[in-house]
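Got a structure here, written out as structure tokens. Questions coming.
As you look at this complex, bear in mind that one protein chain is not there, while each of the others sits in place.
Letters are used for the chains, namely A and B, taken in the order the chains are written, and counting of residues starts over at 1 for each.
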Amino acid sequence: MVGSASMGRRILTVYVPLALFLVFLLLPFYWMIVVSLKPPTDLFNLRFNPFFIQHFTLKNYRYLFQETAFVVWAKNTLVVSVAATALALSCSVLIGYALARLRFPGGSAMGVGIFLAYLVPPTLLFLPLAQVVAGLHLYNTYWALIFTYPTFLIPFGSWLLMGYFRTIPREIEECALIDGSSRLGTLFKIVLPLSLPGILSAAIFSFTLSWNEFLYALIFMSSGPLKTIPVGTVSDLIKADVLFWGPLMASALLGSVPIAVIYTFFVDHYVSGLTAGAVKG
Amino acid sequence: MPDLHPAAARAGPLSAGGRGTYPRSLLEREPSLGLLLMLPGTLLLVIFMAYPFFLGLWLSLTDSMIGHAGRFVGLLNFVNLINDSIFRQTARNTFIYALVTVPFKLVLGLGLALVLNTRIPFRNAIRAGVLMPFIVPTALSSLGWLMLFDPIFSPFSWLLKHWGLITRNINFLGTPVLAIVSVMIANIWRGTPFFAITILAGLQAVPAELHDAAAIDGAGAWQRFWNVTVPIILGVMLVSTLFSIIMTFADFQLIYVLTKGGPANETHIFGTYAYQIGLSATAIGQGAAIALYMFPVLAALAILLLRYLRREVA
Partner (left out) sequence: MAKAQRGRRVRRPSKRSHGERSGREGALRISRRALLKVAGAGALGLTALGTVPGLWRWGGAAPAQLKGTSLSILQATYFIPTAQDLYKKQAAEWGQGQGVTVNTDFLNWPDLQPKISAAIQAGGYDIVELFPGWNYLYAENLLDLTDLADAVAKKGGGWEGFVANDIKVNGRYLGVSHGNSNDALNYRISWLKEVGVNLPDPAEQARTGKILDLTFDEWFALGKKLKAKGHPLGQALGHSQGDPPSFCYPYMWSNGAMEVEKDGKTVAFNKPMFVDAMKRFIQAYKDGFDESGPSWDDSSNNKAFHAGQLSMTLNGSSIYAVALKDFPEIAQDMNHTLIPKGPAGRFSLLGARTFAILKNSKNVAGAKEFLAWWFDDKQYGDWIHIQGGYQLPSTKKWAKDPMWGKDPKMYAFSLQPSIGRDQGWAGPPNAKSGLAFSKYIMVDTFAKAVQSGDAAGSIKWGADQLQAIYGG
């Protein structure tokens, strides 16, 4: 087996870099955990070591659940993310298949146009978009986000799935067609099941982007109980010039750890899903 | 490049031969089916992106203020921005921001991907764990960094003072060069996982047999890396890099939370400056011009990316 190096070598080339990476990437999360478990008075007491908890408290989490509508925010974020992902994914599957397999007029132009969508900054888009959203009476409803999020989910999803569909041997589809299956039937009965890893990757990517989004959620849907986690956290835990650091960090953690847990189960598929779509040659 | 997926190399339209007697409904003909499949997504994008985009483009060519439709002024906004010293500084900052962070993210992502590609305990958990900076909403993780970079309460300053290495607190976000370095660190932290996971996917597609064959031929680890691994993942790296450049140029939330472009405009990038001018000062026409300034360059980059993608198909 290539690469079966000595233990010493492995430590040097694998474990030490891994440890450094983990420290760099996860230290802020450790910090967030510590902050969320400290009382506010300890937080700014410079005599205490900031990396350790001197007085453990669950007050911040209690505050988050009792004094804010965190549970409602989580529900809203979940609803919007799942629905937007489902919608974006459906569109991406269709677009990806069309671009990968079919020849039709305007195909390459449309393909290019879709990707150019990423170049438009949301900080510019949201004002004219507000007019569109209002005109369609979607303001302050879940639909506002469910319809606007796919604008930045579809391009990447389509690219991903397009690449993935290409790696499926055409013979399989051709056989099915010869056997009498319709085109759409081939797509749904043959191609999709084989592309599950790719679809999963696109789904995970889309879900993450939807979950994190801030500006559209702030503008189009932040009335009353309809806030998402990022919007609710910023608007309710920052009062004038006082930030409630403990609950803020608690919210950041609770708003990301569950996703990471889900990813642990799917990440194998996620990774292999990206493989087929991304690697050529 | 070794042809590992012969079937994929012929990716293209399916032949529908031998079915001449089959009813050729709309759903069976390629052109119509293609358009039909593109329809839902394209419709969404046209309504919610294209139309607002052209509206925004129009805004940049007017002197509009919020709630006050302006007159068409052609490229006046764009010209005026060239004479705006704050805008010039913003442009410099944005280029530095993107062109420094992206290589770092690429190299670190590659390194991390290589490490994650080996047999290590708790692989799945670690892979999910390293994705965390990408998962947590930027609006919230940037608040975490705000604390980490606090001019008085930063734990880094505390630690260094504790170890006697420094005597005064580090002003991470308040000193000219250090401010932009600090936001770059936060950006690299957030962006590395994306590169790592994407490249990891590419690495997993490199068959072990290739490595074995090369090793048998006497190639060392470094040679194997350059001659076997890199060619295969080049595509992935290129695509991720281009995506990252585009995303970094359009960044907003991270810098907005950390410095809002300060101190003294030293960390302003296009996104934050456009926000400041277009929304805080309500000069939306100018704001749109700032936001769209990079559009031609980024469009060129994107078209490059697409050419590359389509070339691999042929």
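By definition in this document, a residue touches a chain if its C-beta (ideal position, glycine included) is under 8 Å from a C-beta of that chain, and two chains touch if they have at least 3 such contacts.
Source: prediction; values computed, not measured.
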item: Residue in contact with the excluded chain [from A:I53, A:I172 or A:L218]; value: A:L218
item: Touch criterion as defined above, residue of A:W31, A:F104, A:F126 or A:F207 at the omitted chain; value: A:F126
item: Hidden partner interface residues of chain A, rising order; value: 40-41, 44-46, 126-128, 130-131, 133-135, 139-140, 215, 218-220, 222-224, 234-236, 238-243
item: Residues of chain B (touch criterion as defined above) contacting the omitted chain; value: 65-68, 84-86, 149-153, 169, 171-176, 179, 259-265, 276-277, 279-284
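Keep this in mind: only the chains that are shown with their structure count from here on.
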item: Approximate Å spacing (C-alpha centroids) for the pair chain A, chain B; value: 14
item: Chain B contact footprint on chain A (complex, rising order); value: 1-3, 14-15, 17-18, 21-22, 24-26, 28-29, 31-32, 35, 43-44, 46, 49-51, 87, 90-92, 94-95, 97-108, 110-125, 127-129, 131-132, 147-148, 150-151, 154, 156, 158-159, 163, 166-171, 173-174, 177-178, 182-184, 201, 208, 211-215, 229-231, 233-234, 243, 245, 248-249, 251-252, 255-256, 259-261, 263-265, 267-268, 270-276, 278-281
item: Chain B residues touching chain A - in the complex, by the definition given at the top; value: 1-5, 7-8, 10-16, 18-19, 27-28, 30-35, 37-42, 44-45, 47-53, 55-56, 59, 66, 108, 111-112, 115-116, 118, 120, 124-141, 143-145, 147-148, 152-153, 155, 158-159, 162, 189, 192-193, 197-198, 200-202, 204-205, 208, 211-212, 215, 221, 224, 231-233, 235-236, 239, 243, 246-247, 250, 252-253, 270-271, 274-275, 278, 284, 287-288, 291-292, 294-295, 298-299, 302-303, 305-306, 309-310, 312-313
